[in-house]
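Just one protein chain is left out here, and the rest sit where they should.
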Amino acid sequence: MNGVFAAALLVLCGAAGLALIRPHLAMGAAAVGSAVLCAVGVVSAGGWSDARVDLGTWLGFGPSALVADRLSGIFLALVGGTAAAVSVALAERPTRRAAATLHVLVVLALAAVLGADQAFVFFLAWETLSVCLYILGSLGRDRPAALAAAYFASAVNKVGGAAILAAFALLYGQTGSFEFSDWQQAAPGLGTTHDVAFVLLLVGFGTKIGLLPFQVPLPGLYQAAPAATAATIAVAFNAGFYGLWRLVYGTLAPASLWWGELLVMVGGLGAIAGILYAVVQDDVKRFLGFSSVEHGGIALVGLGVALIGQSANKPELAAAGLLAATLHVIMHGIAKAGAFLGAQNVAEATGERTTGPLGGLATRLPGTALGFGLAVLTLAALPPFGGFVSEWFTLEALLQGFRLKNSDAQLFMALGGAMVALTAGIALLAFARLFGGIFLGRPRRRLEPEPETRRGGIGFVAFGVTLLFLGAAAPWEIRWLGKGLSGVLGFDPAETTIRHPLVLGPVYKDFSVLSPTWLTLAIPTFLVAAALLVRVLLKPPVRRAPVWLSGTAPDIAAVQYTPEGYANPIRVVLAGLYGFRRTIQPEGGGRQPERLALSTRVVPAFEHYLYEPLVAAGLRLSGFSRRLQSGRLGLYLLYVLLVLLGALAMIPALRH
Amino acid sequence: MLEWIPRGLHRGIVTTAYPRRPEEAPPGFRGRVALRGDEPASAELEAVCPTGAIRSTGGRVSLDRGRCILCSACVAADPSRFEFEPEYETAARRRGALIVNDSERAPGELRRTLAQQSRTLRRSIHVRHVDAGSDGAEEWEISALTNPFYDMQRLGLFFTLSPRHADILLVTGGVTRPMETPLLRAFEVMPHPKAVVAAGTDACSGGLATGVGGVAGGVDEVLPVDVYVPGSPPSPIALLHGLLLAAGVVTREAAA
Partner (left out) sequence: MTAGSTIPAGEAHEFLDGRFRAVREPAPPGEQRLLLPIGVVDRAAALLLERRARFVAMFLRPERSLAVAFAVRGQLVALQASVDRTSSFPSLALLSPAFRLPERELHDLHGIVPLGHPDLASVLDPDPDHLRRRVEGEGTFLIPYGPIRSGVFESIQHVIETGGEDVLALGVRPYFKRRGLESRFDGLTPGDGATVAERVAGIASVAHACAFTHAVERALGVEPSPRAQLWRVVHAELERIANHLDVATRLAEDAGLSVGVARFGILKEQVMRLRARLCGSRFGRGVVVPGGISAEPLLSTTEIRSILNELERDLRRDRKLLLRTPSFTDRLIGSGTLEPITVDAYAGIGPVARGSGIPTDARFERPYGAYRRLGFRIATAEDGDAMARLEVRFDEIRESIHLIRQALERDAKEEDEPAAELPAATGAAFGWAEAPMGELVYWVEVAEGRLQTVRISSPSLRNWPVFAAAFRGDVLTDFSFIEHSFGLTPAGADR
């Protein structure tokens, strides 16, 4: 396998170079390379064979290698698979050279992050990833808003990078090694450093996955990314989860109880915040961005349960949480990448990025509608799709709180359950709005969408079938996932999770059961049976009559619910939370009483109350430091002297 | 909320037993106008009626109850010939059956009732009301059908909000110009089999408004009408009679 892994990486390197000359060909190569990465991941996670590419010691920080072990195998499979799909989609449409190159570089950086066996390589790859994402976001130079969004995202990512660097430095200082395995052995005896490292790593990886309150720049970055590369960013999103899985759960074990409690709360709140912002978004990519925040939150809740289980020494609870969270990351990683590609298809066919003017595209873009629709069903966690299985697992894991002795943890898990359930409810509304607004009804503005290409349509149908298959085949996926997670858990949770070849339970035996496979068979069967029953037994004579609208036949587009209108009740009910206000005034100051203008205003709470004051404070601080920069040599010499004296004073203090 | 329960019970049962037992109108009730005797009359009698319900052809007087708005002009002018009758059951399935002493013998079209058209439509008949230009009184009498005195649900009759669920279209008023298209649309989206009941004199013939503004005539100018319920407005029992006639639940039509 080692050779295959190396070959995949080499193909990707080649593709990165080729993309500067022949982007389409390079995307094909990238698809092949990514697919091989996926295969490597599947094999190594399944425990059939490990893959390893030695990098030697040339980096100068000890021996290093890219290793596909069981845990990284899971993420390699996810990243490789989705990246392959995105590469195919990029190959199908005119793609700028720079964007194509960056796409391949992102995949390579991801492979390096996932494979890194020691901190230095990991950090190098992580920073490469951040830089690539920043450049990708700022490719839309013609749109100042996009540029600003990319800058904002990269600034927050920089904070994250700094936190990770600080954590690594701290751990290196305590262990004298960059090897993850050394850290893992030393972790139990680290004392306070242990908790500090956890917080730093949480902030570091949290910036990538949109942990509260770092979720703010994420939707903007998706929106800024040119064309289909928003899907690339969605793929890169997984690196943050891998970091948490590998370094927090796998390396810093055993966790303190409050880590898990904190994650359950922050994750739950993040999920609610994400979906509440998503439901009122009009821009499709921003919508999907906020929905990523929501799903990140749900995955963090699962990880929180796992950490609680770890600290309470309940391996089954830990397994239930981690299994749920991992399945959630996988299902949403796949569906989200597809949804971004679908959104791009819609944007290219109509020239519209927002749902407002759209509607009724199902007839013009049937393949996209099917693929996007099934992705949305997955994201909205409806049975029998994979998203439902993973959210069901998350809720079931949260319900195991009664097994704990600690009443705080019980309370937090119960709260987490309530928040996940609330999120799921609003998500249903949000995704109904998204899909209905784009594909159902009639176009709200006169649009001449270009019909989808035959191949594009087939691609989306294939994507939809994959999603359906992933839901139906959940028991087999969990078998595989159990093997992959046994690396960090120490046992294979699939053995108790699968009660019967097709029936699943939440790790604990005799708690509850679910069979997504049977659901996949039963739901369509019942639908078809009901239709047949009516058609064959009752044989109603069918006559088509126009829509009944109080006796009127107006332009349907003017009287159908708008996507904003659909979400408006939530906006009105939570007006305080959104800072929502709207005013209606006669146009022209009352001289034209027959025409009224509606203006709406939403205050984005996090920007307004957290980031803007921070930025203001930063500007004040830099203003102050500019005053220090007088340009006089003597003053600079004085600074140097002061710093030196300070450093000297620290020595005896540290020696103590 | 619980206090409503004794409040609802304290009156006991007030519901009529119609159509199982006939319902008596109070004395002096202006249910319809009766034409007495057949002494010949001069043509000037026609001018008494503001809606042209009275015809005098060769001395033979006929009265079209489908045009009569119960205004008492004829009763005041010739009390020996015209008289109010306290009669509730005024509905008929043929337009011609509403004409007393019909000189032209125009029976009008007899359409099949819902019961004759479909064996499944015996109970649970859904009624959609459409106001095509009434004076508003008919609507009050139609809504009275759901009050405890008449309680039409006990007979399996229900009002429905969408004509797509309706079996009977209950039309009031002569059809004004702006209401013609909406009325036709309502009829079109109804599933088969369907019946149309013209409720009130205005719906039967256009009434007072015929010819002055936008009202061309009765509902049968626009739609095939199954049952005519004259009256200005028809009483709730008359409306019930009309609906049950259209459904085919009762067959007894208004006596001449």
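So that you can tell them apart, the chains are marked A and B in the order they are listed, and the count of residues begins at 1 in each.
Quick note on the criterion: a contact is a pair of C-beta atoms (placed from the backbone, for glycine too) under 8 Å apart; a residue touches a chain by one contact, two chains touch by 3 or more.
Just so you know, these numbers come straight off a predicted model, no measurement behind them.
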item: Hidden-chain contact residue, picked from the options A:188, A:425, A:451 or A:569; value: A:569
item: Residue touching the undisplayed chain, where the options are B:42, B:57 or B:72; value: B:72
item: Residue touching the undisplayed chain, where the options are B:174, B:218 or B:242; value: B:174
item: Contacting the left-out chain in the complete assembly, out of A:407, A:599 or A:625; value: A:599
item: Absent-chain interface as seen on chain B, which is shown; value: 1, 3-5, 7-8, 11, 14, 26-30, 50, 69-73, 76, 84, 129-144, 146-149, 159, 161-163, 173-174, 176-179, 181-183, 186, 207-209, 212-215, 232-233, 235
item: For chain A, the residues touching the chain missing from this view; value: 282, 356, 549-555, 558-569, 572, 582, 584, 587, 591-600
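The working rule: only the chains that are shown with their structure count from here on.
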item: Separation of mean Cα positions, chain B and chain A [Å, integer]; value: 67
item: Interface residues, chain A side, partner chain B - complex; value: 541, 543, 545-546, 548, 550-553
item: Touching residues (chain side chain B, partner chain A) in the complex; value: 130, 162-164, 181-183, 185-186, 188-189, 191-192
